[in-house]
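A single protein chain has been omitted; all remaining protein chains appear in their positions.
By written order: A and B. Residues from 1 in each chain.
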Amino acid sequence: MSSDVIQVAIQRGSSEASHNEMFEVPAFDSQTVLDVVSWVQQNTDPTLSYRFACRVGMCGSCAMMVNGVPRWTCRTHISKVLVDNKVEIAPLRNLPVIKDLVVDMDPFFDKWVEAEGVHHGTLTRDDPIAPIDDTTAKRVEANAGIECINCSVCYAACDTVTANSEYLGPAALQRAWTLLNDAKDEGRTAILDAVSGKGGCHNCHSMGSCTTYCPNELDPMSAIAGLKRETAKRFFGRGG
Amino acid sequence: MLDTRLYMAQRITAILMAPLVLGHLAVMIYAVQGGLSTAEILGRTQGSILWFMFYGTFVVAVAIHGAIGVRTVIYEWAGVKGTALTIFTLVIGLGLFVLGARAVWAVTFA
Partner (left out) sequence: MGGDIRMSRFAHIKGRAHPLWIAYILHRISGLALALFLPLHFWVLAMAMTDPSKLDAFLGMTESVVVKVAEFGLVFLLAVHMFGGLRLMAMEWLPWSPPQKTLAATAAAASFLIATLFFLKAV
């Protein structure tokens, strides 16, 4: 790093009123964006609100807009995002801001449930565990999406979410797609109904920002395309 | 905003129009060689059931396709919702159909 002090602009306030505040943060080796935010909170302004938990890219709670792009801040090195030794940090897009860098995740998780992103089981504890064959085409599809950490980066990246408040969004629809392909899930009809409604998969315009920005390199856009295929098949009376 | 029905209508009309667009592009490239005139256009199309079917299908498909497409854009970019959105969609669809049908009629059997 060229300079030993970083200029950091952090968005403060809530959805009603927000402004940028400038902070100077000393640069360290292997410093993440989350480290920078934490330094400000611990050393300059203890009233700065933000979220994090695991700091190793597992929990999905620290996502923010960094220079206008949604990122998991605990796994993003500040050196990679600095422009002229400056960085702009803001709360996630497309969600109501509670305070500073903390957004209300309720709409995101409500839509997760709305998309039937819940387990639809039929077996009881007395039944034998269903064997899962990792090599079947359906299991490969399901496996491709199950590493989602619910960080909402894709939800923040999507312009369709911004423009259409009903739209369920990439994460919820990808979850629906993994369950549809999961041999242990029996919710096919419920899932297809849920993703065929007004806010469903057909609102996706395949702009691909979800897949571009997913920190776990998942591909929600292709998962949503899978839902479009399955609902189209059902429309023609096949694959109910 | 877009459910399965509208989505399928949009895609089916799109598939229907793909060969029609290719045909239309070919006619355009062919027709502009040596200049356009009313007589030249009518000489090709007048009394032709084939052209009537070709452009008639095209107009029906484009009225449906265009209405659903514009509906999406005005919902997302202009915030038009509910009944207003339905009326808007119908006006665009019917408008395109009436104007288009009139044009097809004009160059074939009028």
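Just so we're on the same page, a contact is a pair of C-beta atoms (placed from the backbone, for glycine too) under 8 Å apart; a residue touches a chain by one contact, two chains touch by 3 or more.
Quantities reported herein were computed from a predicted structural model and do not represent experimental measurements.
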Only one of A:35, A:104 or A:193 touches the unshown chain, namely A:104
The missing chain sits against subunit B at residues 11, 14-15, 17-18, 21-22, 24-26, 28-30, 32-33, 35-38, 41-42, 62, 66, 69-70, 73, 79, 92, 95-96, 99-100, 102-103, 105-107, 110
Even though one chain is not shown, subunit A touches it at residues 14-16, 65, 67-70, 93-97, 104, 106-107, 110, 156-157, 159, 162-163, 165, 205-209, 211-212, 221, 225, 228-229, 232
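Criterion: only the chains that are shown with their structure count from here on.
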Distance in whole angstrom between the CA centres of subunit A and subunit B is 39
Subunit A contacts subunit B in the complex at 160, 163-164, 166-167, 196-200, 202-203, 228, 231-232, 234-235
Note: in the complex, subunit B contacts subunit A through residues 1-8, 11, 75-77
